[in-house]
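Report on the structure given below.
Note that one protein chain is taken out, while the other chains of the complex remain in position.
Labels for the chains are A, B and C, by order of writing; each one numbers its residues from 1.
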Amino acid sequence: MNDVIGLAPWLVGFPLIGAAVLLLGGRATDRWGHWLGVAASAASAVVAFILMFRMIGTPPEERAVDHGLWTWLSAGGLDVDLGLRLDPLSLTFVMLVTFVGTLIHVYSVAYMDHDVDRRRFFAYLNLFVAAMLTLVLADSYLLLFVGWEGVGVASYLLIGFWDTGRPSARENAVAAKKAFVMNRVGDMGLIAAMAILFATVGSVSFADVLPAAGGLSETTATAVGLCLLLAACGKSAQFPLQAWLGDAMAGPTPVSALIHAATMVTAGVYLMVRSGPILEAAPTAQLVVVVVGAVTLLFGAVVGTAKDDIKKALAASTMSQIGYMMLAAGLGPAGYAFAIFHLLTHGFFKAGLFLGAGSVMHAMGDQTDMRRFGGLSRFLPITWITMGLGWLAILGIPPFSGFWSKDGIIEAAFVPVDGQPWRAWVFGSVAVLGAAITAFYMTRLFFMTFGGRRPRWTENQHPHEGSPLMWWPLVFLGVGSAALGAVLGIGGTFTTWLEPVVGHAEHHEPVLPVPAIITVTLVLVVLGAALAFRMYAVALVPEEAPRGSFLTRAARKDLYQDAANETLVVLPAHGVARLVQVGDRDVVDRGWGVLPLAVSWFGAMFRKAQTGYVRSYAAGMAGGVLVIAVVAWLVIQLGGGLGGAQ
Amino acid sequence: MFPWLTVLVAWPLVGAAVVGLSALVRRRTGPAGGGTGLARPLALVFSLVEVGLLVGAFLAFDTGAAAEHQLAEQHAWIPQIGASYAVGVDGVGLLLVALSVVLVPLVLLAAWREQGRDEVRLRRFVALVLLLEAFMVAVFSARDVFLFYVLFEAMLIPAYFLIGGFGQGAGRRRAAVKFLMFSLGGGLIMLAAVIALYFLAVDAGVDPRQAFLVGQLTAVDLGTVAERLMFVGFFIAFAIKAPMVPVHSWLPDVAGNATPGTSTLLICVLDKVGTFGMLTLCLPLFPEASRWAAPFVIALAVVSVLYGAIMAIMQTDLLRLVGWTSVSHFGFIILGIFTFTPLGTAGSSFMMLNHGLATGALFLVAGFLVSRHPERSQKIAAYSGLRSVTPVLAGTFLVAGLATLSLPGLATFVSEIMVLIGAFGGSPAGSAAWAIAAIPGVVLAAVYVLLTYQKIFTGAPAAGLEALPDLRVRERVVAAPLVAGLLVLGLVPSLALTYVDAPAEQSVAAVTAVDEPADAAAQMGSDK
Amino acid sequence: MDVTNYVVLAAVLFAIGATTVLLRRNAIVVFMGVELMLNATNLAFVTFARMHGDLTGQVLAFFVMVVAAAEVVVGLAIIVTIFRTRRSASVDDVNLLRG
């Protein structure tokens, strides 16, 4: 392992250099810039593969390696090396990011072909890859935070990629800002967590903090855990910081696939798993994590059922799926592996679904409304098949990859914690219910797009597959969606792989027998899918959305999340801001302004005494003599001077 | 030993004089009318040579002993009142000297076309900038309270003329007066404390002919009440300079009315005297009083952080907005200083440097933007959709903005996180709570930066602005060093931290070493 | 007779002089008030001289007289000039300068 560890910095280095060249090179790099971007990403992927093979060849207990680069900051007792931590967990992520990332780079070459700013797009993509790899490879919370916000910026830049020159430009920019700001709300948690950790442990590097986590008081651990959860909620669009994800679909579709489905949004799960020891020391925090996961799971699923915009439906799905992961991450060591496993499979099938959606949009002139699709299977066969694989995977139909990971999570959710069976029943049921709803909305999405007897297209549509650059990545991801789960899932390969990092999980029995859980889940999934099939494949889909039930309308509006944020946060905040503004102008500034006014006023008063009449001056002098006499008399009366030295 | 600091102070003075005299040359040999003359190139050359001299000073500085005041010189100046010409810098002082020296050529370059073709105005502008540079270098080097005070006040005068004489806004005269009145008001209150300090020091046996040497004064026990009164006197002056809520009112007016170059020098460098003074005078001279006041100061600092950020969000004027962001950042700096942790103090020291680079970049780039507007409007609403029109300008603005919101990877992040993490573990009561309370500042920072970027650079280009030129080479040359500095210091902050770490340790030790009086409150009561 | 009586007399004369200065409008009369004050002083001087038994006080009285004479010269010159310009010797008429 140590002989190739020197390559690790290049994982970040290649895309970083790529981004730098593309950004600084300017228009000169327009012609070949996108290929440089692909090459940079691919180079990272190659390095990742090399490292991967070497790690597999290393004994499990030696797989975690810290590779320090240079002293980053060392002051006032805080010593942080800029260093990379390579272990099965981070390398899993690296593989996902570089491999899927490279596919999406390739896809984008074609997808963004007509965009004048393609070079800039690749610069941002490369920047994202570099930041994401920094995030997962960091050996300290501080460096993790660099990547954490780095991906935030990349995400900001890419969501707002089309921020001028289009009718929707301003909305895109607003969406980008919203994403970044809500992420920052979460980031406060990470800062606070670091502050608490430095105050208690005296360090923020994983190597010091994680082993010491067991020694933390429960209060401290809970505080840190909750702070980290806040960060994770922001980055992973978990309740209550979920509102930005839907708007983030304003970015080009490859961005949605890479950042807002496969990699960045799952960083919160990574953070939870990475900080496992801390959460384990804080059962309350763990419970909150599970609750957040469960709530988001249902939230996203419900929203997904009502969305007619294909990307927003997928975004809701992403939110829901990450809810699963988060739920698993809150279950302790038993759930970590499945959380990451699901993260991995989800990364493949959801990226595939998004790229498929991009392919559809590409074919349909950037139309995203599913009610204007229909009957596309004949025109886009490759897209149809690959998205079909993704659809089966997310439904959790065996043997597609989603089954292996999601089923693991559902089983883990049914395991009672600390002898509290109610938790098992509640969270298990939620997970199963979520699976059923997922089946419904994904089937709805799939058949509204590809099925149906009659196309509902707008005028002048001639759908056709894109260039091979676009569909080859789809094929790769489709294969992954189909097979990855089985490859890694059978025999617990993946669980074993992560064991050096997340620890060995004792096997606990769920409250229901495992076959029963699987059966119930599958039955519900099939029911959900069948219902959707009946409603959207057999029946006619209206081109205009019907008014729908109250629940439908609510789900269409993301369960009023924006209204809630507006009412609960934005309006009060704006009120406070207005108050501060008015206060500054009318109290502080005017308050200072009173001083010169007072001086002028007194000046004008005293000035009147200067009448110009000699006699009044003389009277003033005489009065002055009297005043002096009175002062002198008072000194005697009051006794003592003025505090003078004498 | 070569008198680096004296030379660093004297050289810009020589420059100012030469620039002033260049008027005579032009009259004889220059073009008859409308000539651009010698003033700008001369000033630029002088400021660049000054940068060279700065490198010399850095080489002569021993980083191993960064806590000590090096390159020191000491001569009797006005022995009758105990004043000496004593200069010397520790790591923090050296960094701030460096900040002043580095920013001046950039500001000169940025202002290259600002004053139009008016030769007289131009000459006065650059001469004043050089004069201000000399004062700034001197004030960060002063190791004598009297000398510090003299420079602290005297440098207001060139700053005053720079604001009032060369600004863009219609309210610049008012702004200049407001600036001077606030600063002098604080400064004169400090004067009373300075005088009192002298007599107490002499009473305590300090040599009356050198009674103002900082090194000597730190050893003097002033007595609780006197110490606190004097602390208040010094602190008010520094708080006004810093600028801290609620004595910040002058700052937005100045930022909105002065030229961006002036604002850069003023807010990014000159105002650091406030926090620098807190760190190098308030803490070591009045350790007990510093601890006594710390809870209050921290609270005000955090209020400043949030207040400044909220006000920035509400601004409609671009340059005023940048000014308000500084109120927020200075809040962080003060928070770090008054929580008495080595980490927080080092972070604050580092932040003084970074804020200069980041906010300087933002001011200058905002200035470039404003200078492109046909009416030189500073209203944010006057701009729209410029990202596609002036991509490089937009990118530079965004990077400067991201530095302002302390994006990790940039130097500002390192310092801000050091302050926050350090402050959380601070010794004054309530430090942790206040540190947590300051954290929302980072969210607000994101809002004000991105909201501004969104309004100016996204959407459809505003009418009349579709053909604005992008950043010129000269402007890129101005922005590049600042951005590069922020990046390099973000990735290798130890380059700067080696200078501030030891001084931070020392100043914290100075404050916390003094034993807390058994019951300070009771003692205070009895003294009254 | 106690010395106090003389001193009180001097003080009363002084006060009358001062009151004249404050109350009368004619510049000449105002000036006469000042002269009265000076003469009250002279009275005090000679009284005290007698009390102390030395001549200083009496000599001082002469000095005061001389000074008074000098003041008259300058004062009348100024007042007359103004009178010639304004045809008025009222001090209340000279108030262009104020505020």
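The rule is short, and it goes like this: a contact is a pair of C-beta atoms (placed from the backbone, for glycine too) under 8 Å apart; a residue touches a chain by one contact, two chains touch by 3 or more.
To be clear about the criterion, contacts and distances are computed from a predicted model.
Selecting from "NADH-quinone oxidoreductase subunit N", "Amino acid/amide ABC transporter membrane protein 1 (HAAT family)", "Peptide/nickel transport system substrate-binding protein" or "Cation:proton antiporter", the unshown chain of this assembly corresponds to "NADH-quinone oxidoreductase subunit N" (UniProt protein name). Among the chains on display, the ones the left-out chain touches in the entire complex are A, B, C.
Set against the missing chain, the residues B:Trp11, B:Phe161 or B:Tyr383 yield one that touches it, B:Phe161.
Within the complete assembly, A:Ser600 is the residue of A:Gln420, A:Thr493 or A:Ser600 that touches the hidden chain.
Residues of chain B in contact with the chain left out of this view: 76-81, 149-154, 156-157, 161, 164-165, 172-173, 176-177, 180-181, 184-185, 188-189, 191-192, 195-196, 198-199.
Seen across the whole complex, the unshown chain contacts chain C at 3, 7, 10, 14, 17-18, 21, 27, 30-31, 34, 37-38, 40-41, 44-45, 47-48, 51-52, 54, 56-57, 60, 63-64, 67, 70-71, 74-75, 77-79, 81-82, 84-88, 91, 93-99. With the whole complex as reference, residues 596, 599-600, 602-604, 606-607, 609-610, 612, 614, 616-618, 620-621, 623-625, 627-629, 631-632, 634-636, 640-646 of chain A touch the missing chain.
The rule is simple: only the chains that are shown with their structure count from here on.
Each chain gets one centre point, the mean of its Cα atoms, and the points for chain A and chain B are 36 Å apart. In whole angstrom, the spacing between the mean C-alpha positions of chain B and chain C is 64.
Averaging C-alpha coordinates per chain places the centre of chain A 95 Å away from that of chain C.
Of all residues in chain C, none touches 2 or more other chains.
Shared interface positions of chain A, defined as residues touching 2 or more other chains, are absent. Here chain A touches chain B in the complex through residues 23, 26, 70-78, 82, 142, 145-150, 153, 156, 160, 163-165, 169-170, 172-174, 176-177, 180-181, 184-185, 187-188, 191-192, 194-196, 198-199, 204, 576-578, 580-581, 584, 588-589, 591-592, 596, going by the rule given at the top.
For chain A in complex with chain C, the touching residues are 607, 610-615, 618-619, 622. Of all residues in chain C, those touching chain A in their complex are 18, 21-23, 25, 30, 91-92, 94-99.
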